[in-house]
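Let me give you the structure first, and then I'll get to my questions.
With one protein chain held back, the other chains of the complex are shown just where they sit.
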Amino acid sequence: MSQALLEINNLSVDYVSPNGIARAVNNVSLSIAPGETLGLAGESGCGKSTLAFAISRLHKAPALIPEGEILYKGKDVLKMNDKQLRAFRWNDTSVVFQSAMNSLNPVITIGEQLTDVILAHKQVSLKQANEKATELLSVVGIHGDRLKSFPHQLSGGMRQRVVIAIALALEPKLIIMDEPTTALDVVVEREILNELYDLKEKFGFSILFISHDLSLMGEIADRIGVMYAGNLIEIGDAKTVFNQPSHPYTKGLVSSFPTIHGPKERLYGIPGDPVNLLKLPSGCNFQARCNDCVENCKSDEPILRAQASGVHAACHILEVQK
Amino acid sequence: MEHHHNSAKWRQVLAKCLAFFHGNPPAIIGGLLATIILCGALFAPVFATHDPQKRVSRPHQAPSAEYIMGTTRNGRDVFSQVLFGARKSLTVAITAGIIAMSIAVAVGVSSGYFGGKIDEWLNFITNVFLVFPQLPLLIVLAAFLGQVGSLVITVLLGVTSWPWGARVIRAQTMAIRNKEFIISAEVMGESKLRIILVEILPNLVSIVFGGFLGTVIYAMGSEAGLGILGLGDATEVSWGSMLYWAQVSSSLYTGAWWEMLVPALALAFTGGALALINMSIDQVSNPKLKTGPHLKVWKKLQKAANQRRGLA
Amino acid sequence: MSVVSENQTVLAVENLIKDFPIGLSSNPNSLMRAVNDVSFELKKGQALAIVGESGSGKSTGARVLTRIYEKNGGDILFKGLPLDEYVKQHGSLEYARQVQMIFQDPFGSLNPVHSIYHHIARPLLIHKRASKKELRNKVYELLDLVGLSPVVETAEKYPHELSGGQRQRVAIARALAVDPEVILADEPISMLDVSVRLGILNLMADLKDKRGISFMYITHDIATARYFAEKTAVMYVGHMVEWGNSDKVTQTPQHPYTKLLLSAVPEASKSGRRELGAKKGDIPMWHPNSEGCPFAARCPNAMDKCNHAFPEVTQIADDHFIRCFNV
Amino acid sequence: NEVKQGGTLTVPIIGTGFVENYNPYTSKDLLHGVMFEPLMVFNNMTGKTEWRLAKSAEYSDDLKTIKLTLRDGLTWSDGSPLTAKDVAYSFTMTKENGAFDQRGIWTDGNLISIEATNDTTVEFKLNQADSTFIWNLEKYHIIPEKVWSKVSDLTTFTNPNPIGSGPMTEVKYVKTQQMELCRNPNYYLEGLPHLDCITYRSYNDNSQIQPALMKGEIDWGSNFIADIDNTFVAASPENHHYWYPANDAIHLYVNTKEAPFSDLELRKALSMALDREAIVDIAAYGYPTVNFNAGGIGELYSTYIDADVTAKYKDLTTYNPDKANQMLDAAGYVDKSGDGFRQTKDGKRIEFDIEVVNGWTDWIQVVQMVTEYFEEVGVKANVKTVDWAVYDSSLKESKYKMSINWSLVATHPILAYQDYYSSSRIGKTWHGGHGVHSPEIDALIEGFGKTNDTAEQTDIIKQLQVFSAENLPFIPLFSNPTWFQYNSTKIVGWPNAENPYVQPVWYDGGKRVLIINNLHLK
């Protein structure tokens, strides 16, 4: 793949809370190529959404980006002025937020929520914007009559589609999807995934797809990144990460999902509980839950390195095994 | 074992209190003021320099070493009066607050917890009370009862100030009522009374306390208001009656500003202090409202980060 | 290991009906039938998984069983006795002890103002499972049982100091405190983090196998149903459309809705577009006088009669049942 | 030395605002002596009768007929003649309209008829001799029969386009806050009034009148003004003046029907325990006149006060706590329990409430001081503020133990005594509930009206004073001041201590008309 569409270098994000500073994203680097779907997995609270927010620079107090850069087509989003930022947002990168129930304003018609993004970025008349909105809705399989509806008048799946339609409005190069289907039924989820496949074919955008459902991820993503406690601990080709996970956490994650068709055996998942970002241990963050800890797990932070399988992973054991 | 358990609990409570005040200037200022005022009221006989009910000097003596806050038209010591007045005014306000909040809790929780017909009726009554103009009602009732001592005012304020609290508590109870921990207590076989008292009520503490403070402020103001309108008992020493006497003796026109301003400021500071505490409690029940010292840290770090990036 | 005989039925439900009022008037159309004509049995030491999409009446069914809701029709038999009869004989407290419930939201099911100790001690006290003296040890024992060590520290904590998985363990310990026959687990893992889900599921499996507790396991996730439960029942709009041995239901689904459900489940091994074997269509609102099969509108092979009658139960294999005209 | 004509007098009215109602009976004291001229004015300051519309009145020898003669050539403000028929109508009309019967002349049945015998004479016929009847006449409004007799319901009659006979009859305007009445073009007195107009301004209460007076917005105040020397007078010592002559006497009424006040010794002792001068000075800013007369009347009736009686009973009203203590000790009231308060002979603590109306602050302060003085002699008394309705009924129905109350203000002190002692008044007035009555006193009071002989009447008054002093059914305190402030910046001619031509009462139409006619521009 040629030049990356989006390149994140050494990005960290902190939350300044009354009880201390929590580093929700720690020194993460990754890139997304044009047309690529990058999956980002990891347990709740590991910093996936925080990373996604950072890309559109949506953080407000008490969140803070102390270091790192986010290069969109080589230009650092973190250094843009207000005007550039506003133009960058949605035109270049749009976001589908975690739950559609909450990302549509309940007292504004979906029509207005669709058109205002068009009007804000393009020199078009209201009529043209409305036509475009109707078209967008039909792209995601909703009748244009629904423009006048309020969000509560639509079902959850429809709302999620409206949000996707809004995300497509300006035909951005990158769409960040933060768990776009977690709140939905499998059937509806499947319908939306199908929609997504079609749209991607049609518009050719890149996707940063965030989810904790590894099965889903394996299905949709080209590459998968796995995060743990703010760190990117493994990243690589989707099928490889899923079938031959390197990092013990990824291994545990993969074996946390019973399958429908596979052999019916006892799975063990990952023992222990998620870590508290305010009380991180020195060394590897995963040490408390890892069965194969070695000496330097307690002292040194592992760094991301290429592995034999082709993926990159950050783990001392892997170094030892080499 | 039990002992250990208890002291741990106390330490926890203490820690919670400290956390409440830490980096929270409104809470500190409010708490401090309120404590001073409460102490003044509690130890009025100790601090008072004169008998508040007795003529101790010529009328309208300006503040001096002997009469710290001057004397009234009747030759009574304002400082001693304001201390003893605090007792009466605060007793009225706090008792009214307790009465009102007790009714509010009883009505609100029953209404929210039992739902159905009970809720419909209680809610209806609450709404009727809510729309009935309270102050005029108070004025008329006070006039109706003729001789209105502080007891009557307390009861009147108490029984008319509850609907707002009841409504808030009802809404909150309904929200909690459908929480799974209540259902699971029911499934477990807990008695209704226990569910209300042990499972629901503790969750309402901050709301109830907030409502209580609000009612206290309101009751204090109303007591003073009724006093000034001449509907209170002018022979008692309370802040309301002090204002009343200041008013009828035209202390402002005659230049004896202290007679009017001292009780007025006493009221103002008490109201203000309680409001600050109330505001801080709001922040506890809704952490989003919290404006703590961490924001200062954030500002500093943000500035540093911007500088590193070469942004202004 | 299992000490109980396979066939002992603890709880049986026959033709259960539950209606909810949705308007003010009393005509049948202002009632919503959340559970319609549902029958199943819970056997000792076994788990029955109920799967189905949101709003299909799974929780409602469970809540009728705990007597939170009154049933509107059908029978519930507990240990061979009609529920009312059982309650009359043994008291409602006894029934409350025998049938416990675990909820979906681990935060919501624990009272934030009470310590973990309180949560586990209360059922012990209500049901007189421990004297005042043994109470503390009994609580520690239970915490240990569900893997919450160190027990003394955990007991003093408050719910917000625990992670989701820990909280759900507390909920289980609390259910276990009274030594129940049946645990109704209403989506006990759906709100948990992926990495800790399996721990809870395995814990429940152990309890089932070692203590002979019967589980009713409600879930969206058909894969975990297969993993955990011997039997699986699939619900659609208040109706049970297919049920039986979990493997049979998941490996050889016969009802079009079950097929639809299974075809939608994400699988890492596949990728790309996957057509769903169903029409797009609205999920109907069921009223007491609605007729036909609720899935008819979306069914790819619906026939005319599907709109008029709900098919009778057909046994298609050993321990595999279905309600569909197209067998 | 010609008197300047013109100018506008501004006076405050306590009320809610003005409405267009010129019915003198329902417009609350606003119009008497301004729009409606009285027949005559009994001037208690000078003891003279000032003849207004009437020029004389004569009793027949049997005191059963009064012949009232009007001035000649009287006219209404519209120029039409004002005749004896109008006057007769003005009185007979109140027979049907009981609410207008201000003095109740028809209610006791003594009045037989009123007739105009010619254009200027009216005859009042009585059943029984009553030399006091004439005092009632000044209170009634003289109104034009031609207008009023055509109205069906006089109670709701607002008298639009009013016709009157007083100095100011022309309505310039009426606004909620202010109204203005201007001179009567046909006033019967040549060259009067000197002023052009009177402006009424509405105020809520005294506390608002005070700044208005200080700022010179109003010329004539009849209100309590706190610390008047330092506020009102100090604002403009040249022109801001006040004069507070004595008005009604204020007493502590006691209920002599019950212990402990059934004991005359106790009443006397309590009276001697009070330092009246200090009370007046401190509780009442020194404005009232101390009342040392034990005879039941105060300085308002100074011309009737019998100096001998006052001197004889002087001890009773002189502050003497030692004597009071001795008397109480002697009477058997001693402090056996040692709490500083005396008990009765049978060991019960003496403790009583002094009732005072809630909101009547000057009195509350007085009573508070009274309790302090009582405490000095070991008697426990509490201030009890009550709603006036309670106060009213306990005074009338004699349910009080001690209550502060005024005495009647009237043309003649006999009326005050009538209220105190006539057994026919028990239960009807606020002054007769103390329980000291006797048939002899009833007869004595009856006798007053049966004679027109001044000496005889003076003797009756003297006997009544002695009776009061000996029985002490009320403990005299002081005489209320007549509240009167005036501003001489623009207008002069005010009554004052140098020229006390009338008691300066605003709300008395008779006195008001005398003052208005005397005022003029500087």
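Chains: A, B, C and D, in written order; residue numbering restarts at 1 for each.
We take it that contacts are C-beta pairs under 8 Å (C-beta built on N, C-alpha and C of every residue); 3 or more make two chains touch, one makes a residue touch a chain.
Basically, contacts and distances are computed from a predicted model.
Undergrad: The chain that is not shown, which UniProt protein name from "Hydrogenase expression/formation protein hypE", "Cytochrome o ubiquinol oxidase operon protein cyoD", "Inner-membrane translocator" or "ABC-type dipeptide/oligopeptide/nickel transport system" does it carry?
TA: "ABC-type dipeptide/oligopeptide/nickel transport system"
Undergrad: Could you tell me which shown chains are touched by the chain that is not displayed?
TA: Even though it is not drawn, that chain still touches A, B, D.
Undergrad: Check the options D:Asp308, D:Asp322, D:Asp392 or D:Asp453 and report the residue that touches the missing chain.
TA: D:Asp392
Undergrad: For the chain left off this view, which of A:Asp116, A:Glu171, A:Asp237 or A:Glu319 is in contact with it?
TA: Within the whole complex, the residue contacting the unshown chain is A:Asp116.
Undergrad: Hey, which chain D residues sit against the chain that's not shown?
TA: With respect to the unshown chain, the touching residues of chain D are 15-17, 19, 21, 23, 26, 97-99, 101-104, 107-108, 155-158, 173, 175-178, 201-204, 208, 211-212, 248, 357, 387-393, 406, 408-409, 428-430, 507.
Undergrad: List the chain A residues touching the unshown chain?
TA: With respect to the unshown chain, the touching residues of chain A are 53, 56, 58, 61, 85-91, 94-95, 97-99, 102-108, 116-117, 120-121, 150, 152, 163, 166.
Undergrad: What residue numbers in chain B mark contact with the hidden partner chain?
TA: With respect to the unshown chain, the touching residues of chain B are 25-26, 29, 124, 127-128, 130-137, 139-141, 143-144, 146, 164, 217, 220-222, 224-225, 228-229, 243, 247, 252-253, 257, 260-261, 264, 267-268, 271-276, 278-279, 282, 286, 288-289, 291, 295, 298-299.
Following the convention adopted for this analysis, only the chains that are shown with their structure count from here on.
Undergrad: Measuring from the mean of all protein Cα atoms shown, which chain centre lies nearest?
TA: B
Undergrad: Please compute the C-alpha centroid of chain A, do the same for chain C, then give the distance between them in whole Å.
TA: 32
Undergrad: Give, as an integer number of Å, the spacing between the C-alpha centres of chain D and chain A.
TA: Result: the chain centres lie 93 Å from each other.
Undergrad: Counting in whole Å, what is the centre-to-centre distance of chain B and chain D, each centre being its mean C-alpha position?
TA: Here the centre of chain D sits 49 Å away from the centre of chain B.
Undergrad: Which of the chains are touching one another, listed as pairs?
TA: A-B, A-C, B-C, B-D
Undergrad: Give every residue of chain B touching chain A within the complex, in rising order.
TA: For this pair, the touching residues of chain B are 23, 290, 292-295, 297-299, 301-302, 304-305, 308-311.
Undergrad: Report the residues of chain A in contact with chain B in the complex, numbered from low to high.
TA: Those residues of chain A that touch chain B are 14, 16-18, 21, 61-62, 64-67, 76, 78-79.
Undergrad: Show me the residue ranges of chain C that touch chain B in the complex, using the header's touch definition.
TA: Against chain B, chain C makes touches at 66-68, 92-93, 96-97, 100-101, 103-105, 108-114, 122-123, 126-127, 136, 156, 171, 174, 178.
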